[in-house]
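Of the protein chains in this complex, all but one are displayed in their positions.
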Amino acid sequence: MTGAALPFVAFCIALNLTVGQITAALKIPLYLDSIGTVLVAVLVGPWSAVIAGSFANLLASAFGNPSMMFFIPVVVVIGAFTGYLARAGWFRKWYLVVLGGILQGVLAAIVSAPISAYLFGGVMMAGTDFLVLYFRSVGNTLLNSVFYQGLTSDPVDKLITYLLVYFITRSLPRRLLSRLRGASNLKNALSQHAP
Amino acid sequence: MRLDLSSKLALVLLIWVCAFTLDWFINVPLLVVSVVARYLVPAFRPQSRRGNSAFNKFLLYSVAILALLATLNAILMPGGDVLFALAGLKFHHEGLMFGIKTAARLLLLSVSILVFFVSTPLPDFIRFLQQKGLPSQLVLVLLLTLHFLDQLPGRINRVFVAQEARGAPVRAGLFSRTKSLVSILSPLVLSSIVESIDRGTALEVRGFLARPESSPVQIQVKTKLNALTLVLLLLSLGIFLLFLLRWLLAS
Partner (left out) sequence: MAARILVERFSFRYGPDLPRALADVSLDVPPGSCCAILGPTGAGKTTLLHALVGILGRHHPDSVHSGAMRIGKRAFTPLPRDVMFPEVGLVLQDPYVQLSGVRDTVVDEVLFTLENLGIATEDAQTRVEMILRELGIDQLASRPPTTLSGGETQRLALATMLIAEPQALLLDEPTSALDTAATGRLQQIVKSLHGRATVVITDTHVEFSLPLADQIVVLHQGKVLFAGTPRDFILRMDRFEDVLPVHGWWEVLNRFAQSSADQSQAADLLGKALAEP
């Protein structure tokens, strides 16, 4: 990581852990707890994003939510996948951002399903547990039920996260972003808006 | 009994191995022992009020998890004898046992992590990782995160108030409120990038990026219980190998 990337990654990890303060103040029923990871993936790179996501989950465990530790594989996938999408230029066009967000959500649902099913028995102490309950009651296995529940919520959450990052980054001055390695992921988009 | 961090981590590993390989009738007593240890063993006592409160909340959460997992699986997993019926719902033995096993495993894993972190100040843990070879750049990221975690709530509040004063629709409909996320996050991210550039420059001009990874003279605190770490690790290995053997013989 470059010198400027180190504090930025730290800021984004902290953002993952405190974004709930913003969503609670705005009364928005979303987690957005991977927004910092996606920011790092787009502005720095995939492996920095993997580190950001993993450290965020580690610290969340340390702060009283031990179950977050088990979802580190999910954030590894989010960070790496988003980073490589960004490198391929997917954050330059809004429709690619939308598609990428949905794909990311599906991928997150696939990776988190076995963890939720095997370790948690499909019970996450959240409103979405009722969905798992419903899918099981109509004859699906636990694993499938958790996966279907993930499909209903993860793509929406990740899509909104992706769009937020897209709108935030397109307004950032290019001369600042050049100090973070991933700024070239936005080059074409930025050159239309930079002063 | 004083435990160094190596021993604590070895103990967490042992508990994890037990959680994944041993039967529920061993894991449940192990869970009870872990919870009791948090109160009786000085090395496992919370280092802060926040840690203490987090642990107590988790205990309540555990009861709910156990009840939910046992109940839901007893109802939804048909198999084995019907233990009883209530309000038209049948509670099956197989589902109940599956729920209890899953809950025991989950709670044992979670308690081990929670007891470790509430009894270990984070900066101490991070320094321990550095001693064990975590690169200094990653150590700095972790420590700076703690620094930002202190500052961010205040900064978020200031941006929120400023944006509301400018007319951002923070109290309008759901769609408008979601859009206003951009107006709150953008200045936060922009200011963090500006600060990161300055901090990054400061780290560079203080020679941090060229820092030699091999430490200068460090005083290594030798603990009397390094043997304990070894014993715990061997125990973990032994239990895992036994489980493997049992699985191979069974298949």
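Chains here go by letter, A and B, matching the order in which they are written, and residues are numbered from 1 within each.
Here is the rule we go by: a contact is a pair of C-beta atoms (placed from the backbone, for glycine too) under 8 Å apart; a residue touches a chain by one contact, two chains touch by 3 or more.
It should be emphasised that the depicted structure is a prediction, and the values quoted were computed from it without experimental measurement.
*Asks:* Counting contacts across the entire complex, name the shown chains the missing chain touches.
*Replies:* A, B
*Asks:* In the whole complex, not just what's shown, which of B:67, B:205, B:230 or B:245 touches the removed chain?
*Replies:* B:205
*Asks:* Determine which one of B:45, B:93, B:147 or B:179 touches the chain that has been left out.
*Replies:* B:147
*Asks:* Could you please point out the chain B residues that touch the chain left off the display?
*Replies:* Counting only chain B, the missing chain is touched by 123, 140, 143-144, 146-147, 195, 198-199, 201-212, 214, 216-217.
*Asks:* So that we can see where the missing chain sits, which residues of chain A does it touch?
*Replies:* Residue positions of chain A that touch the missing chain: 7, 175, 178-179.
In this text, only the chains that are shown with their structure count from here on.
*Asks:* Once you find the CA centre of chain A and the CA centre of chain B, what distance in Å lies between them?
*Replies:* The mean C-alpha positions of chain A and chain B differ by 19 Å.
*Asks:* Looking at the complex, which residues from chain A come into contact with chain B?
*Replies:* That would be residues 1-15, 17-18, 21-23, 25-28, 30, 32, 35, 39, 43, 51, 55, 59, 61-64, 66-67, 69-70, 119-123, 125, 129, 133, 136-137, 160, 164, 167-169, 171-172, 176-177, 179-180 of chain A.
*Asks:* Hey, which residues of chain B end up touching chain A in the complex?
*Replies:* Result: residues 50-51, 53-55, 57-58, 61, 64-65, 68-69, 72-73, 76, 98-99, 102-103, 105-106, 109-111, 113-114, 117-118, 122, 125, 137-138, 140-142, 144-145, 147-149, 152-153, 156, 160, 170, 174, 177-178, 180-182, 184-186, 188-190, 192-197, 199-201, 203-204, 208-209 of chain B touch chain A.
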